[in-house]
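Omission of a single protein chain aside, the complex is shown with its protein chains in their original locations.
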Amino acid sequence: MSATPHSDYRAQLETLWEHDALKIVAVIGAIYLIYAAIGLVLGYSLDGIINTLRRMTYLIAVYGMVTLALNLHWGYTGLFNIGIAGFMAIGLYATMMLAKPADPSGAAQYSGLGLPVPIAIVGGVVIAGLAGLVVALPALRLRADYFAITTIAFAEIVRLGVTSGALQEFTVLGAELGTGGGRGLIRNYGDPMNAIFELGAFSSFVDLTNSLFGFGPTQARALAYSIVLVLVLAGFYWLIQRTSRSPFGRVLKAIREDEEAAQSLGKNTNRFKIKVFVLGCALMGLAGILWRFRRTGVTPTAFRPHVTFYIWIALIIGGAGSNTGSVLGSGLFVAILFEGPQYLRRVIDQVVAVDDAPNTFAGAVGPLLSADPAPLVRYTFDEFLTLQFVIMGVALILLMQRRPEGLLGHREETAAAIPLGSRPSGAGTGGSGGGGSRGGGNSSGGNSNDTGDDPGTGVDHNRTHGHSNSASTDAPDHDHDIEPRTTTDATSETSETSETNETTHTGGEKP
Amino acid sequence: MSDSSANVRSAETGTNIDTGTDTESVSRPATEYSDDVELAVNRLGKRFGGITAVDGASFTVESGSMTGLIGPNGAGKSTTFNCITGIHQPDAGTVTFQGRDITGINPYECVDYGLVRTFQIAREMANMTVLENLMLPAKHQQGEALWRSVMPVARREVEQQERELLERVWDTLEFFEIEHIAEEKAGTLSGGQRKLLEMARALMTEPEMLLLDEPFAGVNPTLEKKLLEHIHELRADGYTFLIVEHDMDLIMDNCEHVIVMHQGSVLAEGVPGQITSNERVIEAYLGGEV
Partner (left out) sequence: MSTVDDAVTRGRNLTVEQLLLLAVGTGALLLVGDLILGVFDGTYNISRIGRYVMQGVLYGLIIGLAGIGLSMTYSILNFANFAHGDTITVGAFIGWGGTYLIGGWGAASIGHLALVGPQRGIGGPQFGISVMSTPIAIFGGLLLAGVGTALLAVLIDRLAYKPMRGSDGIPLLITSIGVAFALRYLIVFVYSSQSRGTTASVPSADLLLVDGYVSIDAHDGTLIAAAAALMIGVHLLLQRTKLGKAMRAMSDNKDLALVTGIPTERVIRWTWMIGGGLAGSAGYLMVLWTGTIDWQFGWLLLLLIFAAVILGGIGSIYGAIFGGLVIGVTMHMSMIWLPGGDFTTITAFLMMILVLLIRPSGLFGGKTTA
């Protein structure tokens, strides 16, 4: 059974690949390498290349966060939320309204509550979560498609609401607030990242980036911001991994698979759905805040349904149901569909001098009659940003047709707090003391004894449906007393098992 | 098949309302809340629009018994099941389990009372593994509280509970002799394996009574025998069973008590011998076959 060194190496690689974090680093690292390599070949300056990568990091981190939250909704629970942009908008707008100074001065026309930025962020997250609750309470019992329509209508209500002139300025409980209408809000308070930027250690970071990449302070700040976002993304990942790899996550999956069956197994599915929807919406709100809170302001156009569309593509690329896939999906989405076309365009622009394009499609197509495709090519090139959306749409169609389970194949993470898998050794022979009880416990004891011909009922097969001794004593959640049990006759059962195994097999295999 | 479903529609309300007394010839009087009654259904009624699916059905299930519920298609058996387990709200009547009124409870509350059901068509969680499927139903899982699953210290307790739960799951798998499929996705299982999984999953809720909706439908004879063995073993442990079944012989051979439903109400109730010789049953259910 000696393996060749080659296959050994390969097996090692495969086990490495099993580590999710590594997978993420590998794929995103590969993307960065490609981008950097192209930049180097074309002789871009180092700070330009790093800047491109920084921008990508920022996008991947933010989209990754939202995709993870959406995975919680759709991938795990089957809640068809296409109102993502709305929850992100609520988070950001709420934060800005809370953080803006109470008495407006100068260009910053609208007043806020003047709260410190960290509190404003928490407030924004909470308000986004509450918005989720408002939607969830009535809407969760709707069919998936109706739920989808409700969420997108909600998102559009939010967007139209903040755009409308009527809410431009309003008063709540004596506090003057405003959404700024179509022109949006100006951030007339300090950079929310100042808490970090004003640290003493940060100046050495600025020096470091200056000596390494020739960055100025602004670029250094942007880089630090991206790094912080990556850390937050890691936090999101951790949180959602924990959430999904747990009994809680197991119920979520069960709801997605068959809600009625989950209910008949004792799960109050509505409670789970509300909890997870609120959590996801709060996280979407946080991602919305982090996405744009450093900008000089916010306008409603940022929250067009496009954002929702991006996140869905990212989720489907990575494969719904997988947290790792969500992060990978947003990486691939940003690299290939979001930044890719624009980068490509820049590259082409630099390599070949593209002539002026015709102004209209007619001007581009007309020369085709005389077999001159150049104007069409130039027009296409000119309109590349438009075509990018077409490409995204087509990509989504193709994904749904060919790989609905995601580019990376169907991968789902097991919903349990511990690794499941083959039976832990030592167990299974009843060694741990096949104690157990009919969980419902006492009340039934009397009942069954009356009819059962065997008063010692529950002994023989306790192991099948009761706790082991240690389990029963450790579990504090049982409100029934657990009677001590005799040890199960393990041997008799094992022999029985082996005897009947074959029949089960044949029986089992028949469809 | 098809004409029996029409029976429901043609059910004459009123004539069968007093089913409780209709059964006097074949069954002992129902001692409603005595100790040995696990489940008592009293004058249950359920209508869907203009169709009366269950029309004053009354019966009791003795503790630790294996009771069969039979009747032609459309007799209201499944609706009765759904009314007992809270999937449907009954329009009339009461359901009592171990002396407690559980009429119209939420489906998820049944399990708390110790009552669990299986479905006619196995409803496995197709994209979850068999292990996940079996870990799902256990009661009192701390980790179902979100914060416990997330917070570092509480998480350790959750993990401990999960390990214990996993033990129980393996025991259950062993009991049903399906360890070899533990890591399969439930959706890839064969029909018979799904039936076993469904039953195993129900047991994981630590019930006292199991309501099995056609557990043998679509199961080959070998597996049917196997399933029956398991059921008998469990019954010997003191579990109570109420089984809806189509196959008359199967019920007669295995249940000590049989309830016959027809047109939404109980036509007869008693031991198999009495049922097979009951003329009304023969007329309504067996038709000319016997």
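Per-chain residue numbering starts at 1, and chain names A and B are given in the order in which the chains are listed.
The rule we apply is simple: contacts are C-beta pairs under 8 Å (C-beta built on N, C-alpha and C of every residue); 3 or more make two chains touch, one makes a residue touch a chain.
Just so you know, these numbers come straight off a predicted model, no measurement behind them.
When the whole complex is considered, the residue among A:F87, A:F154 or A:F303 that touches the unshown chain is A:F154. Residue-wise, the contact with the chain that is not shown comes from A:A139, picked out of A:A26, A:L46, A:V126 or A:A139. Checked against the full complex, the one of B:G64, B:P107 or B:P207 touching the unshown chain is B:P107.
Within chain A, the residues in touch with the undisplayed chain are 80, 82, 138-139, 141-146, 148-150, 152-154, 156-157, 160-161, 163-166, 258-260, 263, 309, 312, 316, 359-363, 365-366, 383, 386-390, 392-397, 399-401, 404.
In this section, only the chains that are shown with their structure count from here on.
Across the complex, chain B is touched by residues 239, 242-243, 246-251, 253-254, 256-258, 260-269, 272, 275-276, 279, 321, 412, 414-418, 420-424, 427-428, 432, 434, 436-440, 443-454, 457-458, 460-468, 470-471, 474-475, 477-478, 493, 497, 500-501, 503-504, 506-511 of chain A.
Note for the complex: chain B touches chain A at residues 35-36, 38, 62-65, 85, 87, 98, 106-114, 116-117, 119, 123-129, 131-132, 135-137, 139-146, 149-150, 155, 158-168, 170-172, 174-179, 181-183, 189-193, 196, 201-208, 219-220, 222-223, 225-226, 233-234, 236-240.
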